[in-house]
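Below is the structure I would like to discuss, written out as structure tokens.
Every protein chain except one is present and positioned as in the full complex.
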Amino acid sequence: MSDALLKTRALQSGYGKTIICHDVTLDLAPGEITCIIGPNGAGKSTLLKTIAGVVRPVSGSVTVAGREIAGLPAAQVARSGMAYVPQEANVFRQLTTHENLTMGSWGDKTRTQEACDRIYEMFPDLARLRQTRAGNLSGGQRQMVAFGMALMLAPKVLLLDEPSAGLSPLMVGQMFDIVQRVNGEGVAILMVEQNAIQGLRIADHGIVMAAGRVALQDQASNLLASKEVSELYLGSRS
Amino acid sequence: MIFNALVNAALIAPPAMAFSLLFGILKFPNFAIGGYITVGAFAAYTFNVPLGLPLPLAAAAAMLVTALVVWLMHVLVFQPMEEHSAITLLVVSIALTLIIENVIRLFFSADVRGFEIPLERPWKLLGARITPEQVQIIIWSLVIGVALHCLLAYTWIGRAMRAVADNPMLAAIRGVNATRITAFTTAICGALFGLTGVFAGLDLVIEPLVGWNLTIPIFAAAILGGIGSPYGAIVGALLVGLAEEATILFLPSTYKIGVGFVIIAVLLLLRPQGLFGTAEIRK
């Protein structure tokens, strides 16, 4: 796994003096989906925010394609070929769909036109809603805008924080389809998911976090099959 | 009367748009705008009268100076205090206006001044007295409004300004340097306040309180239009201009400054999101 695209090594982070994530080491290989599951407060979102540069790491390293990015501000991490989609407030509500997308290519404005065309091809619904303010879109449409914005610069790694949160059950399924489609274009995905079973089903690898540490790390299929994991984290479905 | 209301509106509209933009980014009502407008008026006066520049040049120079002052105040005063509550910042901004006003008083004394412009006889139109300056104010105000609209709607930096005002964290995640955009926004707003100072000097008089007296009508216009919405601010300015002129018909003109307050109070109580703003979910 030394050819991993995204690596964290002994990553620690938190807010003020409170450390939330302890000693997190993980690898994400090109083109793979890794799903992070675990109970509320396990530090999953904080881990993602730390990798994205939104929360400053206390110690440890994060590399994308071999380049160290730990400690860089989010605006610079955004230029490293990795894009982060936060769980909440992940679109500019006052801007139109199209304007939202263009904000996604801030790092390289010359590519805006072809990138927009690519996104509209990927999400035909958005092409129709070009001039609609993002604040007036439905939850699912908004999530597509958030994805589209993150994909504008064709990142190699996508960080998704609970992409299915707040969506209707019908939309959740569509959301996972979209994640798989994006992945099909060769984008590696590290995602945090409450919806553990569905998340693990589309993932290659799974990481179980508990109390800010990596508790288990395995093939997603093994985690799904593991009795211990399903009892502790997936909720018994008998 | 309608014409006077238009002039009032033209005077208030650009700073109301600027105030709205600033509020979007800084999230507190910045009373320092009164001081900034006064800076604009006195800078234009200095370039125009003692230094003898023609007024259009002096106005441009004043806009530059005010933009610089507003940016400096942002960097020196407000940026280091980001973590304070909106109310503390509001008090600081009033203190800043007092400081600016009195620094100007130190240098210029409280005398009433005016620009050096050729006196022209006012035109008469349908019984109204119209001065060429008033017509210029209206025209320039329109030009500025259109220019600001183009900047916000069609340029990268304008979109980024709106994005940062909307969601600074997401803007950073998408690679926007929010500090730089904020600095740019403050400078643009500064230029607008500077211009308002020039207009105020043309239409009213140049004295240290000129900005403070405009502050409340500006707030009223911005709040009427829905705070954070620069276009609403234009409509707000028109309504405030009309309301102010209408009061003169019924009440002594000294009540004029109270009109802004009453508009604000009534509106906030009935429709806190402004006439055109969208309701915001309280967090």
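Letters are used for the chains, namely A and B, taken in the order the chains are written, and counting of residues starts over at 1 for each.
Just so it is clear, contacts are C-beta pairs under 8 Å (C-beta built on N, C-alpha and C of every residue); 3 or more make two chains touch, one makes a residue touch a chain.
As a working rule, contacts and distances are computed from a predicted model.
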### Task
Select, from "Cytochrome c oxidase assembly protein CtaG", "Oxidoreductase", "Glutamyl-tRNA(Gln) amidotransferase subunit A" or "Putative ABC transport system, permease protein", the UniProt-recorded name of the complex's unshown chain.
"Putative ABC transport system, permease protein"
## Note on the structure
Going by the whole complex, the chain not shown touches B
### Task
Touching the absent chain in the whole complex: find that residue among B:Leu68, B:Ala95, B:Ile157 or B:Ile248.
B:Ala95
### Query
Looking at the whole complex, which of B:Ile87, B:Val112, B:Val146 or B:Ala246 touches the chain that is not displayed?
B:Ile87
### Message
Using the document's contact rule, name the residues of chain B that touch the chain not shown here.
### Response
28-29, 77, 80-81, 83-84, 86-88, 90-92, 94-96, 98-99, 101-103, 105-106, 109-110, 216, 219, 223, 252, 254-255, 257-258, 260-262, 264-265, 268-269, 272
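One rule holds for everything that comes next: only the chains that are shown with their structure count from here on.
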#### Entry: Centre-to-centre distance between chain B and chain A (centres being mean Cα positions), rounded to whole Å
42
### Query
So in the complex, which bits of chain A are touching chain B?
52, 54, 73-76, 78-79, 84, 86, 89-95, 99, 102-104, 106-107, 109, 135, 149
### Query
Which part of chain B faces chain A closely enough to touch in the complex?
156, 159-160, 162-163, 165-167, 169-178, 228, 278
